[in-house]
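Only one structure is covered here, and it is reproduced in the block below.
A single protein chain has been omitted from the complex, and every remaining protein chain is retained in its original position.
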Amino acid sequence: MSLNELGIVRRTVERADAAAVAKLSQFGVATVHEAMGRVGLARPYLRPIYAGARLCGTAVTVLLQPGDNWMLHVAAEQLQDGDVVVAACTSDCDDGFFGELLATSFRARGARGLVIDGGVRDVRELTEMDFPVFSRAVNAKGTIKATLGSVNVPVVCAGAYVRPGDVVVADDDGVVFVPAATAQQVADASAKREANEAEKRAKLASGVLGLDMYGMREPLERAGLRYVD
Amino acid sequence: MSLNELGIVRRTVERADAAAVAKLSQFGVATVHEAMGRVGLARPYLRPIYAGARLCGTAVTVLLQPGDNWMLHVAAEQLQDGDVVVAACTSDCDDGFFGELLATSFRARGARGLVIDGGVRDVRELTEMDFPVFSRAVNAKGTIKATLGSVNVPVVCAGAYVRPGDVVVADDDGVVFVPAATAQQVADASAKREANEAEKRAKLASGVLGLDMYGMREPLERAGLRYVD
Amino acid sequence: MSLNELGIVRRTVERADAAAVAKLSQFGVATVHEAMGRVGLARPYLRPIYAGARLCGTAVTVLLQPGDNWMLHVAAEQLQDGDVVVAACTSDCDDGFFGELLATSFRARGARGLVIDGGVRDVRELTEMDFPVFSRAVNAKGTIKATLGSVNVPVVCAGAYVRPGDVVVADDDGVVFVPAATAQQVADASAKREANEAEKRAKLASGVLGLDMYGMREPLERAGLRYVD
Amino acid sequence: MSLNELGIVRRTVERADAAAVAKLSQFGVATVHEAMGRVGLARPYLRPIYAGARLCGTAVTVLLQPGDNWMLHVAAEQLQDGDVVVAACTSDCDDGFFGELLATSFRARGARGLVIDGGVRDVRELTEMDFPVFSRAVNAKGTIKATLGSVNVPVVCAGAYVRPGDVVVADDDGVVFVPAATAQQVADASAKREANEAEKRAKLASGVLGLDMYGMREPLERAGLRYVD
Amino acid sequence: MSLNELGIVRRTVERADAAAVAKLSQFGVATVHEAMGRVGLARPYLRPIYAGARLCGTAVTVLLQPGDNWMLHVAAEQLQDGDVVVAACTSDCDDGFFGELLATSFRARGARGLVIDGGVRDVRELTEMDFPVFSRAVNAKGTIKATLGSVNVPVVCAGAYVRPGDVVVADDDGVVFVPAATAQQVADASAKREANEAEKRAKLASGVLGLDMYGMREPLERAGLRYVD
Partner (left out) sequence: MSLNELGIVRRTVERADAAAVAKLSQFGVATVHEAMGRVGLARPYLRPIYAGARLCGTAVTVLLQPGDNWMLHVAAEQLQDGDVVVAACTSDCDDGFFGELLATSFRARGARGLVIDGGVRDVRELTEMDFPVFSRAVNAKGTIKATLGSVNVPVVCAGAYVRPGDVVVADDDGVVFVPAATAQQVADASAKREANEAEKRAKLASGVLGLDMYGMREPLERAGLRYVD
């Protein structure tokens, strides 16, 4: 997979531990991203095609060519139960690479959804199917099947580096990728973080200020903040 | 209508055949676009102002000047039952050219909706009226009535060429324009395509792969696709 | 507050008259913007994070640094019942400056919502809280607390100039800022404008053309509009 | 050329009159656009790849598919002395469709330059060749040769409608397309306009105000302009 | 100038002190911006129309309407020697509001250049005149003269707040606005900053590290930076 990363399908993927994936699925993207140390996020232009879309699973990665969705068909065969297709493209392209027929196929093969740095179509049908999709565009423009990309190679999707088998978590706040190797660690850190937040929420709801709860007054004064009337 | 296309209102428009329009209204934008041979789409930045908006009708075209909606008022008089107003602008402008008063007038004159390469406002009211609008922006910014554009001249709307009388189909997936002359042909091709899809859907849902259903394995191999473990 | 506007918190703010704010809260953004003479609007890239979000209140302004939300915590202490936080940033930044914990705190201190020329996160939670937010992006990306900005200084938010105490009105159509000094005047003009519109709406709904209702035929002819067949 | 405009090469093109093209080549894009009545311009995102690039000739049009430059090779054969290749694409694509090898071929066949609603590469070599190119992007990304578009069909290029044989004028200010049928008329109007400007320039240079030269004071007053101190 | 800021020309402007302007003209935009405490910059989308363009002067402000350059003609009369026209627009518009005829007029009236949150044309002629222009776009698209804006009212230009009489400094790095009231202070701080930099430059050129010169090693360690092999 060295000089030319195109034209390859990797069949053996080490997927993240199922228990870790299950645990991660309980948390929102913002929580997971914070628990990872503020890394791993896709750029925010990836948006859900319907409000409330949400997914968590292991990545089957796809590298597409502009205007060509051939590799999505190739990817379908590599899907296992609990996978999420993560599609990148060799150049920015808003064409509609994906629609309800492919979604039907992906779901039949076990997929939980799609994250694509490209366009999709059949939004109404995908919404009715409750098939979660996060994309850069909605576009009825069809694609061809003529050029090789790859399946299950590392890709850059919306600015984030993703390896096959990594965990994908996506919700209204965006998309985050968790390396398979640290999935359990991030799941644990997410749980801890969330527990922590309940207490903070209660305090803030009662009118306590973050200035006091987080001990910010002294550093703000040291930084030179001046109050005037 | 040669040297200067501005300042003209064409009153006589040959609208697409009503039966063809009625048939086209049964299909989604992606289907119609495919049935036309993958042409005729507006660029995907035109979006519905509310989820589920959908329209199909014959185009009354409008050429606007930036920040000026005078010609929309002129267009109202040219509307017939079943028309859709298709508005282009001589330069990119996100101003709010259209709101609920104009929608009230357009509907009273028979219009089924609006496609505009510009901004609109009164989104809440338009949603309550269920008046479908596809626009490049939502913007409260008002416009003036000072400069002539044209009505019922050919226009370029969001990158697509539209003639008065052409069929406009728009839904969550975008906007497609079908030449009046080929409306029936495209409607028939759309029907055929849709019939075709039901069968494919069933196969894919049962787990059959597109690789097999579409006979892709051999061309993929010929193109050099390699499977590795 | 001259040479360097950073590092300052103004505690005393002359807020717009409460009665004027209450009156303005009855009108939409498009109406208020027209009543002001077509000024005061934020650029249309500020969008509600959920359909139907709506707010009206007095501005507590915040000047943020990119990737840093420290000043939002400082602003919480300056909030009074009926305020809206209006946050600008010293450079374009889509990071998620704000989420549900800050919303909980802001609400506890009396805030009615947030307008931010930056990103926010926790969209699902904010929607459940019905806490109205108008932002330039949704982004799970977290921020730090390291650099001073200011609170309650005049700011430019999405291209609009806002002073602390000005009235903020926001709905599906965008965001408009009304100077405190003219709030009552604008509220009165808005009421007048709205009254006016009911009558127009009825006429247009009955099929009367804007061409006739607004007396446009003569100026159009003078401008040289030609009708052809 | 009805239902499906793809897959066609038209060999017979009625090119604009050579004398009209020669006359138009003396004027700048802004002048020609004004002489046409302010229509015919491409959107301003088309930019010259080097300062001072300039061209005028008759359009050989090309409709490309995203990431595919096959049709540019097909177009080479249709070129005649004095032609300009005008390339549109079925969807927005910044790939590098064109470089110095194609420029060498185009020039050998008589082309004066390229206008492309897509990306190009080999900017240094093209600059050294003084081969004028106006494009939406510079991009080293290569393209494939797999899908049919068309040559010498009407296209929409950067928002402007162009027919084969129309005149293309491009310079630092952008790109304008003049219909073949009105080329002489527009050339004459351009000449008149330019003659007119020399006199105005001299007056303005001497300190005369446009307010007086164009007689604006009275209409400004009528519009309500107020001078305050 | 309260409810409706449109339709006003202020003839009396308190311009920044000439000596302060002269001193500021010696410094680059980055230096002045730093000397102001990192405020006052226009957004970076304002770019010079030719490399090396540079200006410094006192602002005559203009508020334009989209597609309408009437107020630039009105502004010409208000110009004094050493002024720079600073034009904002009530909505985003890339039309070509300005060209060489207006530049000829502005120069004859004493203007040193133009900063415009809009488009301009005649780039070749403006470059030959060495008339510095900083704009958001180059566009041959012409404008009309139909709607009132204002001259010498405070405006927001490319995200920065500017009052008539403020100092404008622009070069290859962008555009900065210095309040008239603090012009001398900022000029002095700029001089101090620049003197300071010569020494730093020499040290860095000799191979001294910023880590040592700025004493960063200790704070980096405190922040937790880890060196690994």
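For clarity, chains are labelled A, B, C, D and E in written order, and residue numbers in each chain start from 1.
By definition in this document, a residue touches a chain if its C-beta (ideal position, glycine included) is under 8 Å from a C-beta of that chain, and two chains touch if they have at least 3 such contacts.
It should be emphasised that the depicted structure is a prediction, and the values quoted were computed from it without experimental measurement.
**Student:** Taking the complete complex into account, tell me which visible chains touch the one left out.
**Tutor:** Its contacts among the visible chains are A, C, D, E.
**Student:** Counting contacts across the full complex, list the positions on subunit D that touch the omitted chain.
**Tutor:** 1, 7-12, 50, 70, 73-74, 76-77, 94, 96, 99-102, 104-105, 107-109, 119, 121-124, 137-142, 145, 147-148
**Student:** Determine and list the subunit C residues touching the chain excluded from the picture.
**Tutor:** On the side of subunit C, residues 65-68, 90-95, 139, 141, 144, 146-147 touch the unshown chain.
**Student:** Would you write out the residues of subunit E that touch the absent chain, in ascending order?
**Tutor:** Counting over the whole complex, subunit E touches the hidden chain at residues 28-30, 33-34, 38, 41, 44, 47, 51-52, 171-174, 176, 197, 200-201, 204-211, 214, 216, 219-220, 223-229.
The criterion applied here is as follows: only the chains that are shown with their structure count from here on.
**Student:** Could you tell me which chains are in contact with subunit B and with subunit C alike?
**Tutor:** A, E
**Student:** For the chain pairs A-D and C-E, which is connected through the larger number of C-beta pairs in contact?
**Tutor:** If we tally the C-beta pairs in contact for C-E and A-D, the bigger total goes to C-E.
**Student:** Mind checking the centre-to-centre distance between subunit C and subunit E? Centres are C-alpha means, answer in whole Å.
**Tutor:** Here subunit C and subunit E have centroids separated by 27 Å.
**Student:** Take the average of all CA coordinates in subunit B, do the same for subunit E, and state the distance between these two points in whole angstrom.
**Tutor:** Comparing mean C-alpha positions, subunit E is 42 Å from subunit B.
**Student:** Subunit C: which residues touch two or more other chains?
**Tutor:** In subunit C, the residues touching two or more other chains are 38.
**Student:** Strictly by the criterion at the top, what is the full list of touching chain pairs?
**Tutor:** The set of touching chain pairs is A-B, A-C, A-D, B-C, B-D, B-E, C-E, D-E.
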